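Complex shown without one protein chain; remaining protein chains in place.
As written, the chains take the letters A and B, and residue 1 is the first residue of each chain.
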Amino acid sequence: MRKNGLMITGLVLLVVIGGASLLAPFLSPFDPLEVRLNNRFAPPFQRPHLLGTDALGRDVLSRLLYGGRLSLLLAVLSTLITLSVGMLLGMLAGYFGGWVDGVVSFVVNTFLGIPDVVFTLALLGVLRPGFGTLLLALNAGSWVGLARVARGEVLFLRESGFVEGARAMGAGAWYCLLKHILPNLFPTMGVLGSLRFGGFVLELAALSYLGIGVQPPFPDWAVMLNDARPYLFTHPHLFIFPALIITVVILGANCLGEGLRDALDVRFQRGIGES
Amino acid sequence: MVLTLLGITVVAFLLREAIPGDPVEILLGKEGLFQPSPEEVRLFRTRFGLDRPLFVQYFRWLGDVLRGDLGRSFVTKRPVAQEIRERLPATLLLALAGFSFAVLIGLLGGVFLAFWSGSIVDHLVRVVTLLFRSMPTFFVAVVLITLLGERWRVFPTSGMGSWRHLVLPAVVSGSGFGILIMRLLRTNLLQVLGNDYILAARARGLSAWKVLLKHAFPNGFVSVLTMFGLYLGGILGGSPVVETIFAWPGAGRLLVQAIYGRDFPLLQAFVLVFGVTYVAMQMLVDVCYFFLNPQVRPGKRIV
Partner (left out) sequence: MHSFVHRRFFLVVLWSLLVFLLLVCSALAQERPEVIIAGHRDLVPGENDPYYTSTLLHVWEPLVTRDEEGWPAPMLAESWEVSEDGRVWTFHLRRGVLFQDLTPFNAEAVVANFERYRRISPANSPFYPFRIHETYPGLKEVTAIDEYTVRLTFEEPVPALPFLMVNFGSAMFSPRNFREDGFFNGFPIGTGPYRLVEHKKDEYCRLEPFEHYWGQKAISPIRVRVIPQAETRFSALKAEEIFGVIDIGALTPALAMELLKDERFAVEVSPSTIAHYLFMNGSRPPFDDVRLRKAVSLAIDREFIVRELYYGYGEVMGTILSPASPFSVPLPIEHDLAEARRLAKEVLGEKRVQVRFIFPSWSLERYPYKEQAEYIQSVLRELGIDAQIQILEGGAFNEAMKAGEYEIAMRNQGLPNAEPNTIFTWYVLSDGAGNVEYHLNFKDQEADALILQARREMDMEKRFQMYARVQEIAKEGYHWIPLFNNVDLLVYNKRLKGFRSLGKKYDVTLWEAYLE
């Protein structure tokens, strides 16, 4: 039960923030796009702008509320996609070996050998900017590492007692995969997935500067972080608030991820101290 | 191995065609501030064979490479091999320093956290490390430079020179990976420690430490090992962000410049070198799997 505290914390954090983002049109005190040139850089913790205003006089709180909508959606989707694709291919390569491994490894090595920026730029050149392109750009390279890690673990898992036992009893490959191997991958995938989640949120900013992703003046947390760069020393509130919220979101995802895994996996409920 | 390398280079060739913009105009145009005349563009194209069909260009390049000629940079006109050779040592130095740092905090931290899992310390470390990782590299670097370089003058703010110059960039470049390793190892150790045979070993009276090292570690180490392979495979690319911020003259910066400047020969050479390193690393990792558990043989077919 102790471990479920983690999952609940994570869930609460994410639901609150996700909910706030969803309800942004109702919660937001100001129009996040409204430029007020006579009110630039208003300091935080004063009415009416509780979190201050930015370089063009726009309300920071409102921008934060709206800023997560695309980030959260994309990060969640991308994490799910990356995990699924990565795990699937990794499992197949690790379990079946032979030519399956050969093909998957070939594809993996190709993606690894070519710098990410090249992929992104090539995508830019071929596709129109849009949600689909964005998704593709975020995910194209990220499933690769996961696939290799999954493959590695599967290689070891298939030699384990459970699997041998199951096969001795005549179980088919898919049964082994689903019942024995997949659940054992969750812990690792959980850690990597929740860390990747944070990565996606931040990567969105980099993509925006290349022409895909959020275009100004729409707010986005990671973009707000980057916009705060010149004012790091002069108006730190512009940097601190988006940074805090991103941290909280990543924390929430991490807690949820590890909490879920703890709840699903009985073995985790014993720490080494209890062994 | 060879097939993979060929594959990678072919894909790279194809991809570079997709990148927006006419590379020759970009090369000659200095960020669009100058108009190269159509004559100049044509001249350049013919001189470097960019007007031939793609597969001809590819085979030409391949032929050159097999003869040991990696071509000349479009931008500096110097041999690509020289360009890369000049910058690689700096990147390797930084990458290895970063890696050492990451391994240090990763392994120690991972074991430590597995030991104290569930405690306040565990949760505290989780929050702090996630805070760290949710900052873009840039901010972490600037904060470190400002505090340690500027205010307290402990380390130089940038550049390459003495060992002191290495510390900040290594910390920045290695910390993200270190945190990853830390959490991964912790999780895997806990996972393994929950296994029955661990319980059995403990029941037999083995100490916690021994259990950890002899039984838990080998199986719990797999993913960490794989991650090491991935990280080391990519070290030649360095970290352009870290190199730019710390004015570190490495290959990462060079690579990014080559991409944005459409310096194709340099880019192709990088891809080749990358490919070789990655593939070599992956093979090494597979060998290490074998050492951890002799029954593991990648590629073995399961019917």
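Throughout what follows, contacts are C-beta pairs under 8 Å (C-beta built on N, C-alpha and C of every residue); 3 or more make two chains touch, one makes a residue touch a chain.
The model shown is predicted, which means the values in this text are computed figures rather than measured ones.
Enquirer: Determine which one of B:Q57, B:S158 or B:Q295 touches the chain that has been left out.
Expert: Final answer for the missing-chain contact: B:S158.
Enquirer: Based on the whole complex, identify which of A:T82, A:T188, A:S208 or A:T247 touches the chain you can't see.
Expert: Missing-chain contact among the listed residues: A:S208.
Enquirer: In the complete assembly, which of B:E40, B:D69 or B:D122 touches the absent chain?
Expert: Result: among the candidates, B:E40 touches the missing chain.
Enquirer: Over the whole complex, note the residues of subunit B touching the chain we left out.
Expert: 19-23, 25-36, 40, 75-78, 86-87, 142, 145-146, 149-150, 153, 156-160, 244-247, 249, 253, 260, 262
Enquirer: If the missing chain were put back, which residues of subunit A would it touch?
Expert: Counting over the whole complex, subunit A touches the hidden chain at residues 35, 37, 40, 55-56, 121, 124-125, 129, 208-211, 215-217, 227, 229-234.
Just so it is clear, only the chains that are shown with their structure count from here on.
Enquirer: Can you list the subunit A residues touching subunit B in their complex?
Expert: These residues of subunit A touch subunit B: 2-3, 94-98, 101-102, 105-106, 109-110, 112-115, 117-119, 121-126, 145, 148-149, 151-153, 155-156, 158-159, 173, 184, 187-188, 190-192, 195, 198, 201-202, 205, 222, 225-226, 229, 232, 239, 243, 246-247, 249-251, 254-255, 258, 265-273, 275.
Enquirer: Touching residues of subunit B toward subunit A in the complex: what are they?
Expert: 3-5, 7-8, 11-12, 15-16, 18-21, 114-115, 117-118, 126-127, 130-131, 133-136, 138-139, 142, 180, 183-184, 187-191, 193-195, 198-199, 202, 208, 211-212, 219, 222-223, 225-227, 229-230, 233-234, 237, 255-256, 259, 267, 270-271, 274-275, 278-279, 282, 285, 289, 292-293, 295-296, 298-302
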